[in-house]
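Worksheet: the structure to be examined is printed underneath.
Shown here: the complex without one of its protein chains, the others still in place.
Presenting subunit A:
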Amino acid sequence: MTTWWKSGSPWVWLNAGAVSISIIMVFGLLLLILVRGFGNFWPHQIVETTYENPVTGEQVEVIGERRRSETLTGQALREAGIPIPDDQVLVTRHLFKLGNRDLTGQDFAYFIDDFMGEWRYPRDITVLERREWGDFLGTPVRLIEDGQVVAEGEALWPEFQKRLARSNRLFDEIRQIEREEIGNINFRLERVRLDQRRAELRGTLTPELEQEFVSRRAALNEEYAVLQERLRNLSAENRRDAIVMRAPNGEEPTIRLEQIVKAWQPNNMSIPAKVAFYIDDFIGFIVGYPREANTEGGIFPAIFGTVVMVLVMSILVTPFGVLAAIYLREYAKQGALLKTIRISVYNLAGVPSIVFGVFGLGFFIYLTGGAIDRTFYPEALPAPTFGTPGLFWASLTLALLTLPVVIVSTEEGLARIPASLREGSLALGATKGETLWQVVVPLATPAMMTGLILAIARAAGEVAPLMLVGVVKLAPTLPIDGNFPFLHLERKIMHLGFHIYDVGFQSPNAEAAEQLVYATALILVLLIVVLNLTAITVRNHLREKYRAEGD
């Protein structure tokens, strides 16, 4: 025993154990996110069965997708008043996604196995993903056009697919007009209003100028009227088709095709069809816009917002951090004061991030943003332009948050540059500044990239401060569009981290949200990996470029 102790093996075991636990935790987390996240999009089989309510004895039809099953003790259920035989120890119950929120008010429900009838998988059970009220589960009865039946029975499904495609095309066109063209006109109308207000404030509003504003506004309104008319026509056309579905409770609601995003018959799909559906669903999740308080649809605005915010943050933090580090390491006189400053900078990294958020809100937004509004955007007041949370302030707050990381890495990089290189440059008559910019800083760029990589990883996953300084549950517009100046720093953005919080913990439909949360987390993790890999590739390229022989 003593020899074993002295041999140093305990240390090896201890260290290896620590590493293993870390790895298990990291991979466990990733695995959970991967499995749950990727599992969200698979079209699962739909069960049709009957259920006898154990308390009332009432018999109901059930159509639903089994989400998960759990085993409970019979005792617990007996205490809850459910008549389970006394000798039965364990009871299985299933969570079913039923859909049809609008009919039953119940999207998910638990069913006790003992009271269920036989499980059948009829091939004609159809899932309709609707733009409102979530999924509809049932069997199609007939397809109608302007009140007339056009297809029933066998012919229904192919005809329905055709007409759904047309309806989706029309819908896309409508949305394109609403989002892009009408959005543009609104933007330009607002600009006319601001121009006029500015002229008023400056006292340069002449009658001719006013006339010009009036005509500009009239032209835009005319354009708007044309679009409005087109929209009306498209909507009318899109209201043409509808489908009558039979719900498990016997109701036969009529659902207009314009209300349907997607329809599928999971029990009737082959594996390749399911794979195709899966890929399509996954892509739709990434490029789609959220619907119904973020609980349905895609997360494109959140992905876009996160990426833009991280990029703006990188652009802000890199020069600040690098310049500060160069000053601290190269120019400042090393002494007690500098030591204090350095310790302060390092400790900045330990400040809770919400404190940065509060600081950003108070100093950046209210103080700085307010001053910017009064100076540069008086025409928009009292509506704030920069005096309200937005992309720029969120990025700036994150830049502040990640500044210590960049400073520390850059300083370490600068400290590693051999003195001989500096001396070589100085000995050729270069000044200290020339030496720095020509020789020292280029060699330290890989270290700066390391700092930036750490900063990106931290910033992309940060949520708490962002809730205060610019991230919202639902942003009406993206921060980049076709209107000058293209990048709108004052706009509010959506963010994946906040999206997870919002969907997971602020949503009324917790069961439905769960899978979206995993999927969103998966996308966030993938996004951070992509951003980091890009930065690491750049760094490796730089390292290769500046690799000293025998280094």
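To be clear about the criterion, contacts are C-beta pairs under 8 Å (C-beta built on N, C-alpha and C of every residue); 3 or more make two chains touch, one makes a residue touch a chain; residues count from 1.
Here is the rule we use: contacts and distances are computed from a predicted model.
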Hey, which one's the missing chain according to UniProt: "Phosphate ABC transporter ATP-binding protein", "cytochrome-c oxidase", "ATP synthase gamma chain" or "DNA-directed RNA polymerase sigma-70 factor"? "Phosphate ABC transporter ATP-binding protein"
Touch criterion as defined above, residue of A:Lys162, A:Arg175, A:Arg202 or A:Lys545 at the omitted chain: A:Lys545
Touching the hidden chain, out of A:Val439, A:Leu478 or A:Ala510, is A:Val439
Touching the hidden chain in the full complex, which residues of subunit A are there? Just list them. 418, 420-431, 434, 438-439, 442-443, 545-549
